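Note that one protein chain is taken out, while the other chains of the complex remain in position.
A and B label the chains in the order they appear, each numbered from 1.
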Amino acid sequence: MIRESTPWGRFWKEFRENRVAVAALAVVAAMVLLALFAPWVAPQDPYDLASLNLADARKPPGFMGADGYSHWLGTDAQGRDLLSAILYGLAISLQVSLTAGVIALGLGATMGVSAAFVGGRTEAFLMRIVDLQLSFPALLLALLMAAIFGQGRSELTVALVAAQYAYFARTAHGAAVAERSKEYVEAALSIPLRPRTVIFRHILPNCMSPLIVVATIQVAHAISLEATLSFLGLGLPPTEPSLGMLISNGFQYMLSGRYWISIFPGIALLVLIVAINLVGDQVRDQLNPRLTR
Amino acid sequence: MTPLLEVTDLATHFLTRAGAMKAVDGVSFQLAPGQVLGLVGESGSGKTVTGFSLLRLIEPPGRIVRGAIRFEGQDLAALDERAMRRVRGKRLSMVFQDPMMTLNPVLTILQQMTLALRAHGRLPLPRIKDRCVEVLTLVGIPGAAGRLDAYPHEFSGGMRQRVAIAIALLHEPSLIVADEPTTALDVSVQAQILAEMRDLVGRLGTSLIWISHDLATVSSLADRIAVMYAGRIVEQGPTSQLLRRPRHPYTRGLLDSLPSRTPPGRELPHIPGMMPSLLALPPGCAYAPRCPRADARCAAAPEPTALGAVVLRCHHPLEASAS
Partner (left out) sequence: MLGFVIQRLGQAFVVMFCTSILVFVGVYAIGNPIDVLISPDATQEIRDQLMTRYGFDLPLYQQYFGFVDRLLHHDFGTSLVFNIPVTELILNRLPATLELTLVAVLGAALIGIPLGMYAGYRPAGAPARIIMALSTVGFSVPTFWIGLVLIFTFSVTLGWLPAGDRGETVRFLGADWSVFTLDGWRHLLLPAANLALFKLSLMIRLARAGTRELMLTDTIKFARASGQSEWTLLRRHVLRLISIPLVAVFGLELGSTLAFAVVTETIYSWPGLGKLIIDSIFSLDRPVMLAYLILVAFLFIVINLLVDISYAALDPRLRRKA
């Protein structure tokens, strides 16, 4: 088959051999689709306050509500259908985390590669900052930024980006340092190509492999971070309940036996992160040159 | 005289996703006590795998699928792992190619030698130190006693390899397998180590299997040479005979391509083509596609036949006249 001889084809072929990873990928894809189409898939719009019936609040899974809906996963404290709330929450969690992740990747990679390219004091200075930040736990950083800037989607995104760009910067820098001493860079520069062109069109693509590895770790990390912040009450405002907030809201009811308000959003979060990590594991194993025998 | 080592029909295959890779496929040779055998071949010929097989260091997906390795009254291929461990390092040891990779960078020389010594019995520390200084001096490391607490990176490449050789000699083995021990070293150091090993082996009476891709290196050291191609020995015999009157076309080709054999200014002869992939060996003689003397008979794999002092796998041996 001609397809297998392309790098993509080979990658996918080897990927397919790990059935767990393929299943995980399917799960991730399914969840992303569900989140994308949440407004059409969810039986109820959890933000539509008018459709909420307080009498239906805190009802167990399987309960048939007054409005004719069957609440598969029960209802929460406000009478919202939990399944719908989870789907919308999933969408919000994914949106925020992926946006922050992509921005962090772009910023960090550019910074790392540019630093490696420029060299000298600038490089040392920039990387020192990155190193310092890397040793500072992302959660604390995000916490402090949330404390300073307050709640809100853009504030949260900024906090997430600030907490994550350093990983990408460091990885990109390391890879770029290895690349810059290679001959093709010298050749490109002597044509002469503009430094910007060399950075973005030559060096950066060759650094993609380790960056992908870090990205796979960071995606799950971002989702987890966002959920944690929301759980603590520092993330998104209550009007945009992400999965973390749903879990937090339901925490108090757990001790009195109404576990579903917390546990089901928790399971959704868990499944998402585990699936992403499983896919990430397989991708990482395949991209690791030291494990190729 | 009973040979120290007698390998009969050794075959080591690697079972990969793409099929069985027959790295070694029917290798037989003997080694007398105190003899030096040069195992020569290009990359992928199976020489390193042969060396590893002797020490039973083949890991899955590789396996010794058939054959016998008779050594000091035992068949190493049939031993269980515990018994094999008692042989390794004690009666039979190995030196690897790159000493920077083989020595543990975070342990001192003394610590590593202690581990190797204690692998075969308890020894008190003073005795250990004495023995270490003894072998280190033997391999030509000056001021050995003062260097026991040094780390590998504090030595030069040549010195490191000497340390590795010293470790191989700790238990006075009767056979050492050296896998390209000088390839990773500077050319000047190569010659030194070569000379030192020749001297050592002569003095201690240790047998040596020197694995190399370089016929020239091996020829100054070995009593016998075995040339490997695609997992099989195609020709083996006394060094002088092999060098002056090679009987196998491949050996001939190798010799002819040695730079020292070509006058300056003339084009260097080379063997056309490439060694076949070990996953898809042709059914007959593996060298046939590249051999100028091949014909229909070569579709059947040649068995090892003795021609005088030489054992050959070829249907069309070269004439027994001076080259």
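The criterion applied here is as follows: a residue touches a chain if its C-beta (ideal position, glycine included) is under 8 Å from a C-beta of that chain, and two chains touch if they have at least 3 such contacts.
These numbers were taken from a predicted model, which means no experiment stands behind them.
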item: Touching the absent chain when the full complex is considered, from B:Phe14, B:Phe96 or B:Phe155; value: B:Phe96
item: Residue of B:Asn104, B:Ser220 or B:Thr262 touching the missing chain in the full complex; value: B:Asn104
item: Absent-chain contact - pick from A:Leu98, A:Leu139 or A:Leu287; value: A:Leu139
item: Interface with the undisplayed chain - residues on chain A; value: 132, 134-140, 143-144, 147-148, 220, 224, 227-228, 231-234, 244, 247, 251, 254-255, 257, 259, 262-263, 266, 269-270, 273-274, 276-278, 281, 290-291, 293
item: Contact set of chain B toward the excluded chain (per top definition); value: 55, 57, 85-90, 93-94, 96-98, 101-107, 112, 115-116, 119-120, 151, 153, 164, 167-168, 170
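Methods note: only the chains that are shown with their structure count from here on.
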item: Geometric centre distance via CA averages, chain B-chain A, whole Å; value: 53
